[in-house]
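Below is one structure. I have some questions about it.
The complex appears here without one of its protein chains, the remainder shown in place.
Presenting subunit A:
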Amino acid sequence: PLPPLPRPHPAKGIHKCRKMGQDIRNTVGNVPMEWYQDYPHIGYNLDGKKIFKPIRNKDELDEFLDKMENPDYWRTVHDKMTASDIRLTDEQVDLVHRLQKGQFGDVNFNEYEPSVDFFTNEVMIHPVTNRPQDKRSFIPSLIEKEKVSKLVHAIKMGWIKPRKPKETTPQYYDLWAKEDPNAILGRHKMHVPAPKMRLPGHEESYNPPPEYLLTEEERLVWEQQDAEDRKLPFLPQKHSCLRAVPAFSRFIHERFERCLDLYLCPRQRKMRVNVNPEDLIPKLPKPKDLQPFPTTMSLVYRGHTSLVRCISASPTGQWLVSGSDDFTVRFWEVNTGRCMKTLEVGGAVKSVAWNPNPAVCLVAVCFEHTVLLLNPSLGDRLVVSSTDQLITAYEPPEEDKEQAVTWALSEGLEHNKGHRLTLTHPKAVKQVVWHGKGDYLSSVMPDNSSNLQVLIHQVSKRRTQNPFRKNKGLVQCVSFHPLRPYFFVATQRYVRVYNLIKQELTKKLMTNCKWISSMAIHPGGDNLICGSYDCRLAWFDLDLSTKPYKMLRHHKKALRGVAYHRNYPLFASGADDGSVIVCHGMVYNDLLQNPLIVPVKVLKGHQITHDLGVLDVTFHPTQPWVFSSGADTTIRLFT
């Protein structure tokens, strides 16, 4: 049997242990022995028989007693595989000690054996091979001689020259000695030379005038800005003397950036616009030559307590009527500014219109659902009485037709106040307009969902009709053609022109506006202006096109009212910016000549209240005067 192998670490589980005298070999292999904890055996021997554990296990106390009493305890090792204690022999203990010291296990192993050379260092006297040397190793080579002589000959003849020393310094000569102007390539014509570096200004000086230095705030702003946004790429600095000037830290950067610009920056030839701004201003006739037009504010009509929505002048030009949000209608004498009459009505007055017929003294007033025809009893008594007669002369027809509105004659107290006829509409009325003859009258009830938006009334017959069967959009305002039987209806974006006799649409004007606010027809009937809430005024020449002939953007805010003068070539527009702009709008009889439009005066006077300025403008029928009513409760006359 082999000498027993020591097991310094029995727990490692190497099961090649053999006990002295016995041949118990556990065949369970490299498994944790804990697996056999609960079994009576501890494994199997070579024959497949169980190896049983010793009958009695040692407990702690036994262990302790053993430790105390057994003198060989220190050399006793527990073998888990066989569950038995092994006492190490002296040799084994010795081996353990040697291994612990890092020595070889075998006692007899010599680490320091004397070295033995494989080859000898002594030179031997006999050659390895016995072959004699060639003759050619003793005599000079002919081939080499031939080569050398060839080289010598070449050198003698000057065919081979010594290698030139390399030129390191560049050689300069007169490059432009033969300047040929014809040699300029076509490329040079396409060449865009790089602009030169910008020359420095005073601010770059090391000692600039103090006004070029930045203040503390400016410096902070400069520091916070991005490098591209800065106006100056450096901070101006002042140094008291030259010796205090430091090196510029971005010097190399700037040179490098210049290099980049030179080869990377795309170049383009740009024509600079060298325009005198004065030349851009159109040459218009001088306003002085286009007189008369209103230039100054001469009268202010005060009395209303709320914003004045609408005004209208009498055909004679002596009276002015105004309607306001304070539920009153006031009659003014134009020349004196005196309030002749104040009438209370039952609602905010949306629109007033004086009958354009000078033989009739009637004023249409609309508020809420009602259109009221008033006889203000101003001016010629004959006219006043004939008007009253005209109204009372009405004879009701035999067949009573169902009408859209109810006509009611005012009597008693109301009659004394001036009320004559009351037209009660089904919906709220926004605008009322007279026909030029003074018999017809149209009222607008904006409503997006029905065809009952515009009504035309005939006063003498007390008859009402609805001209439209279809709803074409929200009607903003309507107007009669001054001479021909045409009717203009402005919806939000378009103006439609209807022929009343043929009962058909003749034209549809595209205003290019977002929302029309007001409209006026030239007294000649061929031109039309439209004011809109998006600050534009469109002039249409009806003979020319359905697109605007001119778009004027004079106002800064929404336009509220536009008006033509009856005799003079003038038109005016009032807007929320509180100004009235009077323009000269000459229409020529010659059809080939386009209308001439020249703004002549900006009239200011109205204060802006609640973001509203001028609400309505109207011209005096005979004089070149313009009235404007504003949100500041006043009416102003500009003459």
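The criterion applied here is as follows: a residue touches a chain if its C-beta (ideal position, glycine included) is under 8 Å from a C-beta of that chain, and two chains touch if they have at least 3 such contacts; residues count from 1.
Keep in mind that, in the parts below, contacts and distances are computed from a predicted model.
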| item | value |
| --- | --- |
| Among "Pescadillo homolog", "AP complex subunit sigma", "Galactosylgalactosylxylosylprotein 3-beta-glucuronosyltransferase" or "Chromatin-remodeling complex subunit ies6-like isoform X2", the UniProt name of the subunit that does not appear here | "Pescadillo homolog" |
| Contact with the hidden chain (one of A:68, A:143 or A:175) | A:175 |
| Hidden-chain contact residue, picked from the options A:264, A:413, A:501 or A:592 | A:264 |
| Among A:366, A:600, A:617 or A:637, the residue in touch with the chain that has been omitted | A:600 |
| Selected from A:143, A:242, A:501 or A:592 as touching the chain missing from the view | A:242 |
| Contact set of subunit A toward the excluded chain (per top definition) | 163, 166, 168-170, 172-176, 179-181, 183-185, 187-188, 190, 192-194, 196-197, 199-202, 204-213, 215, 234, 236-237, 239-243, 245-249, 251-256, 258-260, 262-268, 273, 275, 277, 280-284, 286-288, 552-554, 597-602 |
